[in-house]
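The other protein chains are all here in position, but one chain of the complex has been omitted.
Up next, chain A:
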Amino acid sequence: MEDTGVEEAEVSGGAEFAPALVAADPHGHSVAVAVGPELRVFDLKAGSAVSLSDDSGGGSHSDAIRAISFSANGVLFASAGDDKLVKVWKTDSWCCIRTITSEKRASAVAISNDGLYVTFADKFGVVWLVTMGESGGEQELTDNKPVSILGHYCSIITNMKFSPDGLFIATADRDFKIRITLFPKKPLKGAHEIQSFCLGHTDFVSCIAFTCLSEGPSFLLSGGGDSTVRLWDYIKGCLLDTCQVSDKVGELLEPNETEDSNLAVADICLTNDGSLVAVAIKSLNGVMLLACDLIAKKLSFLKVITMEKCYIPTSLSSSFSADLLWTVMGASNMPNQATSQLFTRVKIIPHFKKDPLALCDHVPAVLEDSEVPHGEKLLLALQGSLDIAKQEEVLASVLAALKVSMHKMLVKKHYSEERREQRKRGRNDKKIKK
């Protein structure tokens, strides 16, 4: 937070690119990709693209979707974005059952483990809660409008997750903080009791993920703009281990790309048992795998799965049942990009599990397009096109945009001393008395 580097600070208004997102249903029934205002869902059971329907009476997404999430049991799905809409879908019919209008742009969304509540965070750092389901007299009282349950003071919340036991809600923000709050039984009155703060990141926190062991304690992992992945005892708010991913990536990249700002962790994804961590890093064409030893509480570097030159995953997801790691690359809100061109590129890493017997030779590699489950049908549904050549072109521009996108939104703008003085002079509350 020192006043050191002076970056070009004035950013043209619309330059906030929204990276494409991917989410896999926990049971492996379906997979969803969001790019810009478009939500693309593929039913892996039926092997066909899903056409979404809307019973909620609200509008459909009209601006970039910033967060998508399945509920723990896979029954519900939520999407939220810059158009200030939060939509909740039933995944059996892929019908939108609720559209909630937020006051501000939504930046994160989560569904409580029992599926009773949907929480979303807005760009002012406030977390709102709505009651789902028809049961419960409590909901009538509030007119079913979102109620604010907690807030990060004037900070963008970048990610929000429920702990596997459902007792806590974790929120990460751009002010380096992760807050662990007790999720009360009657959350409509707000979540006021803070269990801990996980402090240690030296830049924005971009993503968090809980390990979900069936027994034993659960832990929290986080990735951030300081290009670290960290392991936390979130009950105590205590940092257990830090893995500096930039050290490992450094040698793989061109020297001009190794600036720390380009090596922010974009997303992390865990295997079912939490022993393997996939890390998407801005500027890295591929996925880094870390081993996470929950007994020794250590993170260690395993390997980098390199992908083609211009494929930098923007989002990762896996489901409990299938050992597939879904990755997607794409962005919207690009300058000179027509909305019809919302291409994404989907790639799948198979055998995403830690196999102690075959760690060395049975290593995950990337599936060829022809090996993807349901092949072209799936790719066409999720990518929007199969025309590789045209895609390459789009992805190249996406690539350039991605390098700056997260930082433009999340990093504090630095102004030079002269620039600040100049801005002050322009303020009309300061009369010049000299």
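Keep this in mind: a residue touches a chain if its C-beta (ideal position, glycine included) is under 8 Å from a C-beta of that chain, and two chains touch if they have at least 3 such contacts; residues count from 1.
Convention: contacts and distances are computed from a predicted model.
The chain that is not shown carries the UniProt protein name "tRNA (guanine-N(7)-)-methyltransferase", picked from "Large ribosomal subunit protein uL23m", "tRNA (guanine-N(7)-)-methyltransferase", "U6 snRNA-associated Sm-like protein LSm1" or "Peroxin-5". Checked against the full complex, the candidates A:25, A:43, A:122 or A:175 give a single residue touching the omitted chain, namely A:175.
Touch with the chain omitted from the figure is made, among A:19, A:37, A:74 or A:151, by A:151. Considering A:202, A:300 or A:422, the position touching the chain not shown turns out to be A:202 (whole complex).
Residues of chain A in contact with the chain left out of this view: 1-3, 124, 126, 148, 150-151, 153-155, 175-177, 179, 181-182, 184-186, 189-194, 196-197, 199-202, 237, 412-414, 417.
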